[in-house]
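Here the complex is missing one protein chain, while the rest keep their positions.
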Amino acid sequence: MRFAGYVIAGWTITGAVFLAYWIRLVRRTRRAERLDPEA
Amino acid sequence: MTLLKPSVGKALGWASLGALVVLALFGLWGAPPDRVQSDAQRLMYLHVPAAWIAYLAFIVTAVGSALWLWKRTRSPVWDRVAGASAELGVLFTGLTLLLGSLWGRPVWGVWWAWDARLVTTAVLFFLYLGYLALRRVPGTPEARARRSAIAALIAFADVPIVHFSVTWWRTLHQKATVFDPELKAHIHGVMAFTLWWGVLAFTLLYVYLLDRRYRLECLEEGFEERELQRAIDERVSGAPNDPRVEVGAAR
Partner (left out) sequence: MNLAQEAGLVAGKDLRIEARSRVTVQQILPFGLVVLLLFAFALDPDRGVLRRVAPGLFWVTVLLAALLAVSRSSSVEAENGARDGLRLSGLDPAAIFLGKAAAIAVELLVLEALLAAGVAILFDVSLGSIGVLLLTAVLATAGIAATGTLYGVLVASSGARETLVPVLLLPVVSPVLLGATRAWEAAIDGVPSDAWAWVGVLAIFAVLYTAIGTLAFGPLLEEA
């Protein structure tokens, strides 16, 4: 693949960003649920 | 507490993941390399959907803000949706810029070009970054919702003006190029399908993340309010002329 470096970099960074954001959401949600068991 | 039913939300999560995997298969392998750009084209399957979803997210923020400001539809739901969507918008905008840069380097030879669309995207990024900073300012949910809603509409009103003026500016200075980022005329067949699939996959992901972010907002807001109430109650129960204290002492 030509320009493989850029292409792979782009796709992996995208995946990493999505994953990282999702993990952050999950962790914050779990923390919020723990600190404050909903009524 | 959530925008979607929990089962729907979960299913959507899996659906987005699946759609993204399929996108990767097509984007990295199934679609042929472009005649002009060769394999650099493959970044377009991420860059363009990211840009579109960013715009979608900011439209949702604007609509949510407007619905909150309008007394007849005012509800904390709209404020939370606006805030959650703006955060996703900034995420996708940042991604658009990054991917644009990675795409531009092999195709144009530079990491950044003062192309109308990229510049507008950069301004958009900062517009809503500021909005997010404003949302973090502490205050009552109502006050925060009001100022955020107004700020969102100020930003949103700016978008067409920025877009138009930047496009006009860059058109005047554009040298003869084949820099059409979307190269729509050359896209057909598998490439067109991959692009549209990308938009679909990103949309599914956006809705899923929006739902989750909304839920988090509800939890954190509720937590803040309960903490505030607890602090107030503690203050109150420590007051000298509190009848409860006297009753306790009398007993």
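For reference, chains read A and B in written order, and residue numbers begin at 1 within each chain.
Note that in this section a contact is a pair of C-beta atoms (placed from the backbone, for glycine too) under 8 Å apart; a residue touches a chain by one contact, two chains touch by 3 or more.
The structure presented is a predicted model; accordingly, all values stated were derived computationally and were not measured.
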Omitted chain - touching chains that are shown: B
Contact with the hidden chain (one of B:Trp111, B:Trp169 or B:Trp196): B:Trp169
Contact partner of the left-out chain, one of B:Ala31, B:Ile53, B:Ala151 or B:Leu195: B:Ala151
Residue among B:Trp14, B:Trp111 or B:Phe126 touching the omitted chain: B:Phe126
Touch criterion as defined above, residue of B:Val137, B:Val190 or B:Leu228 at the omitted chain: B:Val137
On subunit B, residues whose C-beta touches the chain left out of the figure: 69, 123, 126-127, 129-131, 133-134, 137-139, 143-144, 146-147, 150-151, 153-155, 157-158, 161-162, 164-166, 168-169
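Here is the rule we use: only the chains that are shown with their structure count from here on.
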Mean-CA-position distance for subunit B and subunit A (Å): 14
Complex contact set, residues of subunit A against subunit B: 1-4, 6-7, 9-11, 13-15, 17-18, 21-22, 25-26, 28-29, 32-33, 35-36, 38
Of subunit B, residues touching subunit A in the complex: 1, 20, 24, 27-28, 33, 38-40, 42-43, 46-47, 50, 91, 94-95, 98-99, 102-103, 105-106, 205, 209, 212-213, 215-216, 219-220, 222-223, 226
